[in-house]
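Partial complex: the chains shown occupy the same locations as in the complete assembly.
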């Protein structure tokens, strides 16, 4: 267990302390659960009142104007500071140094770099190359001629079909599938004929793929997940689609084939994006959105069909008023009818004598 | 094969017979497919007319006012009676008693209880504890220091990451993933930095997890699936979320992180729930709903965005009338214009001379 003073932590993250800088911190916890020795974090304004009751020894905040019962670590980017402190105090997952298990199956023509840990029941097929420092958990499968860079992690039962190329520091979680055939069939006389999918999947450096994802290989071009992008669980990516660098795709997102997404996009959970469109850079797409047209750089869209977020927030939120709107229209029609027929509006205004 | 008389079955479930109580029953089948020796079940009112044509030897019903061609077993809770009879006649899945396969890999520091059956290619990592009477199928993975109670079943390729705690009589279906890292990144200068996820996943007693689910471990707090809750296939649960006891989450539901759900909630297929909200007890959420705000106890909501079901059923069903509503509004505007300009409504009423 690592212990630091609050002052040391503040220095580490480039922040400053309000309160006792000598207080000792050894772990992180939420405001509601933190106790002595814990540093906590104000992640969301709606928890701000918890600052008064938290038993945390310190709290990371973004501004020092808050009132709190504990010393504060004020940081410009408090979430980033929180991440840095989490890494410092707790670190990332440690992987057991198992070496190369004799119960793994590694082809004679495969190459495994230095410092790899290959668990039992993993398969590395013919011609595959695994870089240095990789950890391959049980029942992971690395197909023929797959190339994997350095310091990658394949969790149990992750599967990579043949020929795919994986960068450095890529994490593929359990039961994710990379490089299965694209959903490509030529329908002729009522029968769907499978089209060979000769593209592959390219996953660039620093990508994380969530549990249970499915990323199809391309028909002709490769499917690409750009550098630093992160996919949540159960995300489906269609064949030939390119996700740019530094995108965040939350759980259960689906992107159909041959779509191109720029860099730094954020896609909310369960959103769907049709094929053959272009999503620009820095685009934000709301959860459950249905994107059916290309989206320009910097746009924020939501809803199904997806529209500009400002408009969409109001518009989709107004669906609930449809019954009364329809009734209003009918009332108006009745009133107009009366006016047109010279009958006046008395019946509609019973409150008047 | 077990054979019972209808009278015996009625006594077993606390119901009563209308018709021949001596008729012999050995299995269950649907009304449309049942034959001699089968007991059937009226699961849905719209199948009620099949009661006249069924070839079942008996039918479980909830009230004896129905007309049927077969003897009836009248039970207060007919679906529950059906379940009891299914268990009596057919039983739950029998698992082969394979003992501890020499082809499984079980760490020396792991503990496996009495009467467990551990199949080939299963892995039980360092420090893990498996209770009595568990069945661990091939290629299932139990990570370091995972704790599993008694009488659990892990189907092939189920994966539990390190440190998660599983109760008694828990069923985890194939290709489900428990305890992968939460989707937590601190974005700083355009790069997404992974935040260590130091919570774990706690699955309480009598939970069933569907095939292909992904349940993230918490950042700081644990992700919890409450006692007796059942998750369908391909459900995604975000980090730090708490699903209360006795909830039903149908296939492809997604719940983002740090949301708290009470007990006895029912969530329809493909519904999505945002993070950091509170779902009360006994809440029902419609299929494909998009829940973006907290929901009070006992509420029934549907639609995306989700609203009260009574209102929502009408409102969302009214979207189809938007084109005619919009046309009506335009017509009204035209008519009003005419009225305001003193032009009368003649053009709008061409049927009048």
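Letters are used for the chains, namely A and B, taken in the order the chains are written, and counting of residues starts over at 1 for each.
Note that in this section a contact is a pair of C-beta atoms (placed from the backbone, for glycine too) under 8 Å apart; a residue touches a chain by one contact, two chains touch by 3 or more.
It should be emphasised that the depicted structure is a prediction, and the values quoted were computed from it without experimental measurement.
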Complete-assembly copy number [criterion: all chains share one sequence; 2 shown]: 3
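Definition applied: only the chains that are shown with their structure count from here on.
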Geometric centre distance via CA averages, chain B-chain A, whole Å: 24
Chain B contact footprint on chain A (complex, rising order): 27-30, 33, 44, 46, 77, 79-80, 82-83, 86-87, 90-93, 96, 103, 119-121, 137-139, 155-157, 173-175, 208, 210-212, 228, 230, 232-234, 246, 248, 250-252, 264, 269-270, 287-288, 304, 316-317, 319-323, 325-326, 329, 332-333, 336, 339-340
Interface residues, chain B side, partner chain A - complex: 105, 121, 123, 125-126, 139, 141, 144, 157, 159, 161-162, 175-177, 180-181, 183, 185-188, 190-196, 198, 212-214, 216, 220-221, 234, 236, 238, 252, 254, 256, 270, 272, 274, 276, 290, 303-305, 307, 311-312, 314-316, 318-319, 321-322, 325, 328-329, 332, 335-336, 339, 344-345, 348-349
